[in-house]
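A single protein chain has been removed from this complex, and every other one stays in its place.
By letter and in written order, the chains are A and B; residue numbering begins at 1 in each of them.
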Amino acid sequence: MFTPQTEQDKQEMLQALGVSSVKDLLTISPDLLYPALDLPNALTEQELAAHMQELASKNKPLKNFIGAGCYEHFIPAAVPALSSRGEFLTAYTPYQAEASQGTLQTIYEFQSAICALFDMDVATASHYDGATAMTEAALACHRITNRTEIIISSHLHPHYKEVLKTYTQHLGLTIKEAKSTPAGTLDVEALKAQLSDQTACVVLPNPNFLGYLEEVDTISQITHESGALLVAVVNPISLGVLKTPGAYGADFAVAEGQCLGNPMSFGGPGLGIMTAKKAYVRQLPGRIVGIAKDHDGRRAFVLTLQAREQHIRREKASSNICSNEAICALNAVIYLTLLGPKGLQEVAELNVERAHQLADKISQVKGFEVETKSPFFNEFVVVCPIPAGQVIEKLAQKGIGAGYNLNRADKTKHNRLLVCATEMRSEKDIQAYVDALGEI
Amino acid sequence: MKEILKQGELSIEKSRPGRRGVRFAAVRRPAGDYLPGSCLRTQEPNLPELSEFDTVRHFTRLSQLNYSLDAQFYPLGSCTMKYNPKAYDTLSVLPSFASAHPFAPQIAVQGTLQILYELQELLKKITGLAAFTLQPAAGAHGELTGILTVRAYHDAHGNANRTEVIVPDTAHGTNPATANMAGYSVINIKSAADGCVDKEALQAALSEKTAAVMLTVPNTVGLFEKDIREIADMVHKAGALLYMDGANFNALIGLAKPADFGVDVMHLNLHKTFAAPHGGGGPGSGPVGAAAHVAPYLPKPIVTLENGVYTLHDTHESLGKMKAFYGNIAVCLRGYCYLRQFDGETLKTIAENAILNANYVRAKLKGKFNAFFDCPCMHECVLSINPAEMNGVHTTDVAKRLLDYGFYAPTIYFPLIVPEAMMVEPTETESKATLDAFVAALEAIYEEIQTDPQLVKGAPHTQCVNRIDEVSAARQPNLRW
Partner (left out) sequence: MYNEENCRFAKTHEWAYKEGDVAVVGISNHAQEEISDIVFVDLPKVGTQAVAGKNCCVIESVKSASEIYAPVSGEIVEVNEALNADPALVNREPHAGGWLFKIKMTNPAEFDALLDVNAYKATIQK
């Protein structure tokens, strides 16, 4: 039973309270009490396990070539083995620091590892996901610059665009899309013309949603020349090989960190990564851990800069965030610790190679064309001879997740497929994918 | 044992060049063969170089420096630290659940979608509301979702002039912060002497500018708003909506339905009421429910069942998306497991036991740590000590001293309206024996305050570190290696 009190315990407790029944303690008015609840029969643990197994069997596992913001990567066994320890999993937010040094140190190490990977000065303990982290970064830029316009790449993830719009629609901000070149990258000249003294920030995904790498240095330069700030949206795994947001001068760099040791889980929980230049640390939303000393001078870890947060500032707080994605951040820091600088470079290089092998082979399939001509990381666009939806359907029948139908992001396009290959796709998987395309 | 641990040694300080934890297959050609040099990173990141064993030992040792619910009683008020059944740890991450891609063809994820659909249905039954979204990633995220839903409702009804949200002074800080994030002005109202909403103050604050009233039920002093129906009528008469913060729903589950109170929109916390673990801060899940007239404005998509197929469905009135994809699905799976293990009768017992446990602690500590409101409470009680008996000791010292007795501290200095507050929520999963031990610890600390206050002020004495200097940490922030 979930409640451990025996009948005898209950009687003793009621006696201590001087009442004869729990009902005597209830302050809910009687006409609201005990509504009829038509719930299914209670399952035993064994029945529940069988029930969940049965539901799980209704999911059809696919050889996954879908990316689009959620990526399948190898998760070393040590990651879940460590993060699922009850000492981490069943702890609360580390408000009593002396009894929470484990969680606090892991967060400090997470912040540090992320700063190292991104080449940024400061990172927070985590945010809900990449989309909300990006949105909060854009809002911080608005507060810092006192400007009201946010320019986003037109090839920003469609969900990220929607979240930004939902969050900002009542705050008097304008969102503009920067034009893209026909080749699929941001049109730098057009951006120059769009930037104004009202631009708070440019939101630059790199790789962008189509997988293309942008001219980050030039974009950063012209953004800053206009007095605006740069919010980079990056893929953390790609930073094993790609130029870092710190290196091209991003003021904020955010990311979806699911790829770092977390399963896809149908898109959640994700891991919002939020980093910034040091000057903006007090504009960051959410928890931050710092090093402190205890009264004997020993190194200790503690939640710090808390006066930014909602439990102190209430309606004056810049964000309402409270719970975050601590276990996902723990998975990420364990993953980064296991891989180290070399392992991270290796996995990133494998992504580059497998994706390029796949692109190369697809371009040789009759009727299929790889649209991506410029540099890409692990994802690219394929133009199909038939609607992409049909390709997806046909490959699903063969147990293959063909990709993301770009029709979902742009209703005018029907034949374009966004395809991804990570280190999880072997050369054999790639051949099977290409063969399946050939049979269409 | 702890002496051989080098206190606070970071993974980067244990790093040895050349050590490896994980290896990947060799590539045929380096990235520079595929990508131009201008795209590439020039310097290796400063990450630790450790073996797998080093890593396992490092993080295992760190875990041992934590208090955790599995090992200790966590009487944190408003946090509902109830036992997290182990079965859900594995059932929520079965391979075909964990490996489901959010953009997989929907025929390939029918199992996951069915669970999400059924969870929506179960939450509807428990609350009496018309629809639920599972998208919000946490309680505060649920609040923002709920208030933006309210805003979308008002916008659709030509009520753009409604620019204010009323929040009682007992509310969690997230409530006013949420209203502010949604672009509303916050009107704070004081509570009445009995700890409930001051109806006169509420009436005075309500106007044609009011968009919503945010109420936590039971409220943060652990009391049920006895006039909730009357309050709902006042709110509705003013043309505003009633938002219920359901963070404390554990006290109501099976006992009463928010829809019967007149609630229009509310959020629940799967990581509180529905036994998902807190994970040292997250991930949580904060589903939002709405009454029929507000339901179309919830975020998109929601899961529907059409001709035997579970589908992600967008409504065009929807306020939009609150996060990428569909929600913290793995946490939703845990919530679903929880609800399938209990029928209505058992849920009622759970709420009743939560209430019994809180009242038992309140009664046992009477005379030393008195309840601020001397009446039966719901799932939590707010205690404080008579300042005259404190001998210079503060609540924070009592909290730290409790750690020495093997208990986590209650929520302290909240709610703000109670001086030196200690908010205790035992939850239904703690036994009478644990509660007795906790009461005995607080009684012992009470004696220490009288006889040896310095002992309490200097606590904790038994942790891996003693009292931490938070002031210098904030003045000279060191936030990374």
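Convention: a contact is a pair of C-beta atoms (placed from the backbone, for glycine too) under 8 Å apart; a residue touches a chain by one contact, two chains touch by 3 or more.
Everything quoted here is computed from the prediction, not taken from an experiment.
Student: Among A:A81, A:A183 or A:A307, which one is in touch with the chain left out?
Tutor: A:A307
Student: For the full complex, which residue in B:D89, B:D198, B:D436 or B:E470 touches the chain that was left out?
Tutor: Result: among the candidates, B:E470 touches the missing chain.
Student: Of the residues in subunit A, which ones touch the absent chain?
Tutor: Within subunit A, the residues that touch the unshown chain are 282, 305-308, 312-313, 316.
Student: Name every residue on subunit B in touch with the hidden partner chain.
Tutor: 413, 470-471, 474-475
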